[in-house]
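Of the protein chains in this complex, all but one are displayed in their positions.
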Amino acid sequence: MRILVIAMVIATPLVAIFGLRNDFLVFIAGIALIHMLWASGLNLLYGFTGLIPLTYAGIAGISAYMTVHLVMRLGLSFWLALPIGSAAAALVGLLLSLPAIRLRGFYFALSGMVIQSAFTIAFVYFPAYTNGDTGIASVPRPTGFDGGAIPSPYMECVLALFVIAAVAGIGLTMRSRFGRTLITIREDEDLARALGINVTLNRTAAFIISSFIAGLGGGLYAHYIGFASPRAFDVLISLNLWLMVAMGGRGTLVGPLLGALLLAPLPYLLVQYTWVKDVIYGVAIVLVTLFLPQGIYGFVLKRKART
Amino acid sequence: MLGRFLPKLSVLVCAMAAMAGPALAADQPLKVGWNSELSGVWTFFGNACLDGARLAETEVNAKGKKIDLIVQDNQSNPAQAAAVARSLDTQEKVDLLSGPTNADVSLAVYGYAEDAKLPVLMPVAAFPQLTKPGTKQVFRMEPDAVGWGYAAVKFIKTMKSDAKIGVMMSDFAVNRAILAGLKYQAERDGIAIVAEMLFPQSASDATVQTAQMKAKKPDFVILAGGGAFDATLTRQMLDVGFKPEQLYHPYGSTKQIMTWGERSIGSYFGTFFDHNLPNLTEQGKAFVENFRKVKNYPPGYTENYCYSTVYLLNELVDKGAKGRDGIRAALREVNTKEVTTGVPIRFDQNGARIEYMYLMQLKSLSKDDFKTEKVNYMEWSPEVLPVYDLVR
Amino acid sequence: MLEENLLVVFSVITSGLLVGTIFSVVAAGLSLIHGTILLPQAANGQVFLGAGLLFWLFGTEWEWPLWLAVPTTFLIIGFLAFACEATILKRFYPLEDRNISYLIITLGIAQILSGIYTGTFGRISDTFQVTAPVNGFAIIEPVPIAYTRLIAFVLAGSVLGGLVAFLRLHRIGRALRAVFQNREAARLRGIDTLKIYRFAFLLGTAITTAGGILFALAFALDLTVGWTISLITFSIMIVGGPGSVVGALVVGLVFGFTQAIVSVFADPTVATFAYLLAMLAMLFIRPSGLFAK
Partner (left out) sequence: MLELQKLVIRYGDFLAVDGVDMTVKQGEIVGIIGPNGAGKTSLLNAAAGLVRPFSGSVRFGADLLEDATPDVRLAHGLVLVPEVRGVFPMMSVHENLLVGAYLCRSTQEVARRIERVHRLFPILKDRRAQMVGTMSGGQQQMVAIASGLMASPKLLMLDEPSIGLAPVIIKEIGRTLGRLRDEGLTILLSEQNAKLATAIADRIYVVQAGRIQMARTTESLLDDPKFVESFLSLS
């Protein structure tokens, strides 16, 4: 049943891709798929460990810049550069898991906000790698087997494959011992310690996996939209990714996908008046925190459990 | 329950998306995709540009619709600008793009347009790389920023041949380009740069730097702050004892000039449109008046470029240019004059405007108007400067 | 040459003092709210910006006299703060770990406000420069200081002094400190903590508003200032210790002087990284800050 629901959520952008044959909608579907990937990865941290990493966009940005640098300056194939960039992101994720050893809840989120701001400033002030606030334009699309850029509907299918792989991976992880351990830690850290669980090690592992997924999304994003700039990876983006997970339903496989599907296309559909987007996102953040702490899917599950 | 709900939802989402862009194929007017900063940090410039363009659109369409501006917001965000370019291209099927006013956003549009073979006429974007060699699609109305630096040196040299200058700028792409041109030409013209200060984009105070600048005793200081810092920088320079005639602003929108304050009367600035120039064309004078009726202040260079851009397109339509290929070919051949100033418009093989520049001195300033004195007018070709090597 | 060096030294002092006290004021407002309610007000930069923008709109754009422009600004922001407290913030008071919800909510509010500003003020101008109530400048040899900046400095100092005096000497001020130091004991002494929470939020917001107006007087505003101020004041609060006004003052001044001194010798960008690093280090070593319990 759950697999069916997941399949349907992932299929929604694909309906847009093949059903409507509209280039712009196909592009939006691609954007939604990348955000689904990100939201799933973020969920591994937020949903399954309870930590709010406001650094997520920054981590994605590191991989994005790294991948772009490898492809455009060093001439590497995108498919070789992407894992390297993502590995760099995972490494940064490892470093970022250090605050989690000492800091909890609010202070962890705050440290994340600070680190994210430092990332943004670094993206602007190390123009040798990032070209500063000007950004890097004309980033080529990922190449296919024939060496040319993958054309549009197929590229989005590749993105969908990434999402499916990530969701399947996270789903399997959650059923494994490791996943159950993470949930134990989230529910009661002291109990977990008492049971002899190495809290730090497990959490660090979650950080690394989640950051790797952020990195995959970052590399794909830059090459998909053809541009990398500091503002695509700033604290608001981190916050909005958090919103996608929280609004969809954290700690579930479907929730983040649903949240990304609902929220990610918004800025692209509101092209005429996008300042409204900030207001809508902000209001959504407030409303979700107030009334839907379990998110939409969490709410549906609860209703279902009751009936 | 969810199993039945989700397919409906997906249909709904798609339907909503489909409604967002009506794909009506109107073949009569020229469809111009206006990719503009209507929100985010560059909102003011995006809106100012659109104000000018809308005025021209209304005038041009007074006797039947000839030009259709399809406006979309890029949030001052390059990634969004690339998406908007895509939307205008594939969804609206526009004949060409226009509208961006800022370097980052323009570069994103550049990237998309060159790939998608969609012509672009950039109204206000001074970053040189927008027309780097090999550019096929992009044409640029505004002279490039490296040239502004060059022009500043040339101008200062007319006042004092062995002048010492200082530079204080916010660290923005366009300012870095100005600085590059300035340094290049200063070295060749024997002008010494005694101090060079770049501020982070979040700077709000320059007390210490202005004192340091004072200590270096430059003859002229070139100022280009970003946003509010521009006004603060100007005031603090005057506070510390610099004379207005020592301050040189490479550019200034109407609102910016007004926020420098009355104490800055006598400052020099390089702008590309002055609403009280005696040699404005009749249409230029009408433009100033009509604009003032709507906004209570005179138009500046941003409004002028965007107004002129629409009129340039109108001229091309009158000459029979149609479709993307037609527009591109017509832009390559352009040899006309700006409707407001009579200054020539020609593009080189990369799409860069054959460059020109006015330099002004502020004569008076009130709440809703300013007057300047024409001091200098110069023309140059981009070839005199290795612009594309100076700035990456 | 001596005079030039003297000029730089004096400018470091004036800049450090002015920047330091204004940031201290804003950080004190933030610190008061967080110390008392456990509410990390991430939208404080946007409130600050809103205050400055309204003050500019009334005083400069619409040319209202100061005695009307300033109170109207306070009234509008105060009303919005009250509405926000009564509809949203109040709901979380019973939660022990409410600060994380508050951080997210106020970030959301910040996003709403920043969207509204771009949709409204963003269309008017990109720089908001308040017309100086008095022109000219005093010369404290050899440094000239504009009267507006002198006034801003004096007012900022008085706001801080008044706040410290209020917290030490007034009954309600003591109650605020009592709630911050020991919530349960405060309730048992008859202090209605919910009322104190509301009061602290309104007072903190009023101080932030004052900071915004003073900043607009001394410098100029644009729409990006909000986020910058949020980050800087959070750093000052965390390093100084949430709840400690004295901490905010001391660290704010240190921040002002460091920025001034660093910019004599190094790139101003270095200073930006420096305060972020200071905040991170403090979070690791002593999250309660230098001056708190």
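Letters A, B and C name the chains as they come in the text, with residue numbers starting at 1 for each one.
One rule holds for everything that comes next: a residue touches a chain if its C-beta (ideal position, glycine included) is under 8 Å from a C-beta of that chain, and two chains touch if they have at least 3 such contacts.
All figures in this text were calculated on a predicted structure; none of them were measured in a lab.
One chain is not displayed; in the complete assembly it touches the shown chains C. Only one of C:Leu54, C:Ala186, C:Ala200 or C:Met282 touches the chain withheld from this view, namely C:Ala186.
Here one chain is not drawn; of C:Ala178, C:Ile236 or C:Leu249, the residue touching it is C:Ala178. Counting over the whole complex, chain C has residues 171, 174-175, 177-178, 181-182, 184-192, 293 touching the chain that is not drawn.
Following the convention adopted for this analysis, only the chains that are shown with their structure count from here on.
Taking each chain's centre as the mean of its C-alpha atoms, chain B lies 35 Å from chain C. Counting partner chains per residue, chain B has residues 39-40, 43, 171, 200-201 touching two or more of them.
Multi-chain contact residues of chain A (touching two or more other chains): 121, 125, 273, 275, 277-278.
Interface residues of chain A facing chain C in the complex, by the touch rule stated above, are 52, 99, 102-103, 105-107, 109-111, 113-115, 117-118, 121, 125, 235-236, 239, 242-243, 246, 273, 275-279, 281-286, 289-290.
Looking at the complex, you find that chain B touches chain A at residues 1-3, 6-7, 9-11, 13-14, 16-18, 20-21, 23, 38-40, 43, 71-73, 75-84, 86-87, 89-91, 103-104, 107-108, 110-112, 114-115, 127, 171-173, 200-201, 392.
Across the complex, chain A meets chain B through its residues 1, 4-5, 8-9, 11-12, 15-16, 19-20, 22-25, 27-28, 31, 121, 124-125, 131-135, 137-139, 225-227, 229, 231-232, 261-262, 265, 267-275, 277-278, 300, 304.
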